[in-house]
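Working notes for the structure below.
All protein chains but one are shown in place.
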Amino acid sequence: MCGIIGIFNHPEASNLAYLGLYAMQHRGQESAGIIATDGKQFTSHKGMGLVADVFPEETIAKLRGTRAIGHVRYSTTGSSSLENAQPFMINYSLGTLAIAHNGNLVNAEETKKELVYRGSIFQSSMDSEVIMHLVACSREPKLIGRLADALKQVKGAFSIVFMNENELIAARDPQAIRPLVLGKLKDTWIVASESCAFDLLEAEYVREIAPGEILTISERGIKSYFPFPAAKPTHCVFEYIYFARPDSVVFGETVYDVRVRLGRQLAREHPVDADMVIPIPDSGTPAALGYAKETGIPFDLGLIRNHYVGRTFIEPRSSIRHFGVKIKLNAIRSILKDKRVIVVDDSIVRGTTSRKIIKMIRAAGAREVHVRISSPPTDYPCYYGIDTPTRKELIASSHTVEDIRRYITADSLGYISIAGLKQVVNCRECFCDACFSGRYPISFPGLEQPAQPSLF
Amino acid sequence: MCGIIGIFNHPEASNLAYLGLYAMQHRGQESAGIIATDGKQFTSHKGMGLVADVFPEETIAKLRGTRAIGHVRYSTTGSSSLENAQPFMINYSLGTLAIAHNGNLVNAEETKKELVYRGSIFQSSMDSEVIMHLVACSREPKLIGRLADALKQVKGAFSIVFMNENELIAARDPQAIRPLVLGKLKDTWIVASESCAFDLLEAEYVREIAPGEILTISERGIKSYFPFPAAKPTHCVFEYIYFARPDSVVFGETVYDVRVRLGRQLAREHPVDADMVIPIPDSGTPAALGYAKETGIPFDLGLIRNHYVGRTFIEPRSSIRHFGVKIKLNAIRSILKDKRVIVVDDSIVRGTTSRKIIKMIRAAGAREVHVRISSPPTDYPCYYGIDTPTRKELIASSHTVEDIRRYITADSLGYISIAGLKQVVNCRECFCDACFSGRYPISFPGLEQPAQPSLF
Amino acid sequence: MCGIIGIFNHPEASNLAYLGLYAMQHRGQESAGIIATDGKQFTSHKGMGLVADVFPEETIAKLRGTRAIGHVRYSTTGSSSLENAQPFMINYSLGTLAIAHNGNLVNAEETKKELVYRGSIFQSSMDSEVIMHLVACSREPKLIGRLADALKQVKGAFSIVFMNENELIAARDPQAIRPLVLGKLKDTWIVASESCAFDLLEAEYVREIAPGEILTISERGIKSYFPFPAAKPTHCVFEYIYFARPDSVVFGETVYDVRVRLGRQLAREHPVDADMVIPIPDSGTPAALGYAKETGIPFDLGLIRNHYVGRTFIEPRSSIRHFGVKIKLNAIRSILKDKRVIVVDDSIVRGTTSRKIIKMIRAAGAREVHVRISSPPTDYPCYYGIDTPTRKELIASSHTVEDIRRYITADSLGYISIAGLKQVVNCRECFCDACFSGRYPISFPGLEQPAQPSLF
Partner (left out) sequence: MCGIIGIFNHPEASNLAYLGLYAMQHRGQESAGIIATDGKQFTSHKGMGLVADVFPEETIAKLRGTRAIGHVRYSTTGSSSLENAQPFMINYSLGTLAIAHNGNLVNAEETKKELVYRGSIFQSSMDSEVIMHLVACSREPKLIGRLADALKQVKGAFSIVFMNENELIAARDPQAIRPLVLGKLKDTWIVASESCAFDLLEAEYVREIAPGEILTISERGIKSYFPFPAAKPTHCVFEYIYFARPDSVVFGETVYDVRVRLGRQLAREHPVDADMVIPIPDSGTPAALGYAKETGIPFDLGLIRNHYVGRTFIEPRSSIRHFGVKIKLNAIRSILKDKRVIVVDDSIVRGTTSRKIIKMIRAAGAREVHVRISSPPTDYPCYYGIDTPTRKELIASSHTVEDIRRYITADSLGYISIAGLKQVVNCRECFCDACFSGRYPISFPGLEQPAQPSLF
């Protein structure tokens, strides 16, 4: 998971890119970078860490020009080092080309091997560099032709902004696995992973970049190309469940609304008599509100989050690991004492965090703890840009729901069904459910196939 | 406002101090520091910024010994520089003494002038250094005598942990303006500003340090001294309203519970017909829940907070100032469109932030916006450790509630009354209400007196 | 000008490389770097600045393995940035290859253009990267073949050490423009720019790498290849005059001895009656001693050098520029007062420094100042690795000796003749004299030809 942004035609392009990345910080905290251009000079700054730390004010001032692209990275391929931070740029026979890429390619290794054999020298372990070498080696006379040429040779998820001397170019894979949206602020075009970037910049949401679209933005206006064979969209449903910000419009809908509906559906599938509904803050909050609304059971905050921690999923810090979730959450005894509590969360990965939270809630005096999860059991790894553990580590891949309930010591446990989830997202056909079903929409050599056919 | 911690008798004392400071990060983000001792060597590390950034793992490992004190600072007196970071230590005729101090002295300047005249050389602009010079100059033969001698000469708010070669010593001013609590983890004594530090350390809450108490902790056990004349407690009520973490037990009660009751009282004082109650997250959330519970109007989240920003009150950042509250909050159109909305917050300082938030809510389509505030109008500055603006900047000091309502463009505006507040906190006599009433419990030369008598 | 070193088969290879670079620090102060390998892992460290600053002790300890190559750089091509520091390494179809290169290629731009057109992506502006892309694109099955293939395509000066998983490989251009020598320390082979590196390591000088030789060093021993057409050597005579350390054996002779002989020859060509001979320290000292010995005029030190400055030629520092040579040298009044002084230096580039020094010597009371230069007038720029100013800036390119004498305000001025110089170096045919004569031994497109035929 990463976040990308592109700004075209604004006197403070890099400042807008900075703010847009800031709004999308949740999509990657490992590194941040911006490349800006005035059409002649390209200036670049990248660093490990959060956007606000990587870009002190004076640094942004040096990134001059009316165009900029930016990137926040959460490591998926490539080791965690500055060398793998994005955006990056190359000099090639048509000039300079910069790239910011969200998504994973499934055939990067094979393609890289061929390029290296041919004499290409790689500088990083990012699969995005494969795309750039394909562009540099293409024999097409114009950039748009080279981009089409290069992107046809790769498989997997890609939402990309490119920038050369004159143009900003957005590209999205035909399955449209990761989000990418187009916005406008007066005469300025903006391309971003999520619409929350537009809200901060007070820009207007225009539309999604279409599946398989390559959109060029230049002083002569915008122009669309569709060089890829048509394909069925398979959006990543986990953007709704967990990744995207609740206030973003993703795949055409406000994420918050989808999450509240997931909570309502969960309540219909797994009702239980209890005194209160509490969320695991903050990712579980909308679904918990939905559950409370559907059932009429009072909503309350029984767990308080330390605001100075990032998401558990994303920020390991070995020195304090043994304190685990206590670093992030604290239970309020005066609220929970002697109560029957429904706890709503978005997912269970390994089960260890859930187990600790339930222990903490019980230690605060709760009489019963019922766990409700707003996604189906996560059973298979993701190959399209999410850094999931291996299948072995996913508790749901080898345990029944009852096993998991016992492990996390809940009084009851209910997951939303795949069918229920698809009903909520309102387009049964348009989403990838590989992490629940093992049905991978893009096949590739070496793919670990599910042992039995998906039940869905 | 600052946070302090002291650890006595634990093999990883500095690690515990680190975690405790981490839990109390909300009490100060400007600087963080720890001094540890094994009884012979004192080692110190301080830095500007957040606890997790100031203390990489290897740094904590160097802070050896079974005793440690720590401090997180939000600038009140003294300029914002490393020189003013705490804890700090001195060598004096009885050996070494380290201090971590929360609170403000109102007679620091006068006392400092006398000490300088006498020949004392100051290294910082912290009023805490005054206490240390008083200790160094005292002619009492033992430390406890010198501490009593020194602390009797200062006026104002102080919650302090001292540490010398053998002892950890906690001291609290007779009015007990700032919190200070005692905890225990097996054989380890812990003193901290807030009990949330104990929860993270899995320590047990024992009691408050009493008003005017000096408590010595040594290998021979703990011992209390009460060297000051008895005084009526005047706790800072803003600890309940805003400062303390909701999960802390402060002045004998869980903060979250007090805040929910403030919301209920607010609903009784200022009811209004509406479609939903939303909080300004996260500080307004418990009061908003209380308001919703009392009235039965549905609670929802209409504003989403960017998790990568600190509290507005605390973290200015000039480069992005003009984006103001948009950096922190975003309104969800699909929730707010065409709705009559009650917005609950803890306070209004200058009014500019509230005005921007209401503008944002209306831009998202809300039909009516009713603002409810869980504190009385903040009319007077604080001299006991809170960095409030000058009186002139406080909108309530020169405007009526109706003026403020018009300025922030709300359809209606209601503050809780001082009487209502006192009823909720359940001890009408024990709290300082100077910031609402101008009745300062500790007088001093140069104090700006209220123009008219308090109405309360 | 740069310095390179390679170490083969020593348990502390990177430490030896560090010390060798330290001894050759005079060949480049802009950046320093080392790559080491144990045959599997390659580790690298580079930085801007001096060897001792770039490599703290713990850094060297991390550069593990029995083989290492190192580089100190003084910018010739490529901008002055870490990206252009050496050594660097690539991954290509035969594995990993590291390079450290001294010298300049005269056809780098043309070759780079062809490679880029083919699809190669360059990461730096160093012409050394051209060689690596040629190696990566070569279709030869073995590395030695690829190296021969690549080096045949480039023109100019190169003294190189390569390192792959198994071998250390030294290569030198057929004209042998820059020095490169082979040494041995027990079972360890060492390749270095200058023999002073061997002295520090207590290694034995074996021989020069021959003109046009590619020497592979592996566990099976050493092996020589001569893939290039035979060519007449054209060593850089400025290595004798200025660049190399006086204690190094270069092109078969100790530099100090050559310099003393240059001073003697200078005395024979340009005698003058005077009270003392003083050098411009330290580069002029051996020639001044030679002049004094030849004439019997007493040698003394009239100028004292500040030890904390690098060579004027090499270290500009804008903040103190207007103090010019005073930063580096101070004249001793008690020595110079009322004396007729002969001042010996190695060269005059722009004339401004000489002018300032003479002013300083006169201000200290000297009655006459006679300047003697141990090189012929520097008239033409160098294209083989020396960062000379453009022709326009070279005072000798547009002024007669008498003009220069007047400009620098000397009472007399004498340069050694080209013929005298050739006689001293004892091989009239083996040296490049292009910077004096304009006769460039390696021609290339775009070469600025001398207006009139060389007189030599």
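When the chains are written out, they are named A, B and C in that same order, and each has its own residue count from 1.
Just so it is clear, contacts are C-beta pairs under 8 Å (C-beta built on N, C-alpha and C of every residue); 3 or more make two chains touch, one makes a residue touch a chain.
Note that the structure is predicted; figures quoted are calculated from it, not measured.
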Among the chains presented, those that the missing one touches: B, C
Touching the absent chain when the full complex is considered, from B:133, B:155 or B:405: B:133
Touching the absent chain when the full complex is considered, from C:9, C:166 or C:254: C:254
Contact partner of the left-out chain, one of C:289, C:361 or C:410: C:289
Touch list for subunit B against the chain that is not drawn: 90-93, 116-123, 132-133, 136-138
Subunit C residues touching the omitted chain (full complex): 15, 19, 22-23, 25-26, 50-52, 57, 60, 196, 199-200, 202, 245-247, 254, 256-257, 282, 285-286, 289, 293, 298-301, 304-308, 310-311, 317-320, 323, 326-327, 330-335
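Definition applied: only the chains that are shown with their structure count from here on.
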Chain-level touch network, classified as line, ring, star, complete or other: line
Superposition rotation for subunit A onto subunit B, Cα-based, multiple of 5°: 180
Farthest chain (mean CA position) relative to subunit C: B
Averaged-CA centre spacing for the pair subunit C and subunit A, given as whole angstrom: 53
Subunit A-subunit B separation of Cα centroids, rounded to whole Å: 36
Centre-of-Cα separation between subunit C and subunit B, whole angstrom: 65
Where subunit B touches two or more other chains at once, by residue number: none
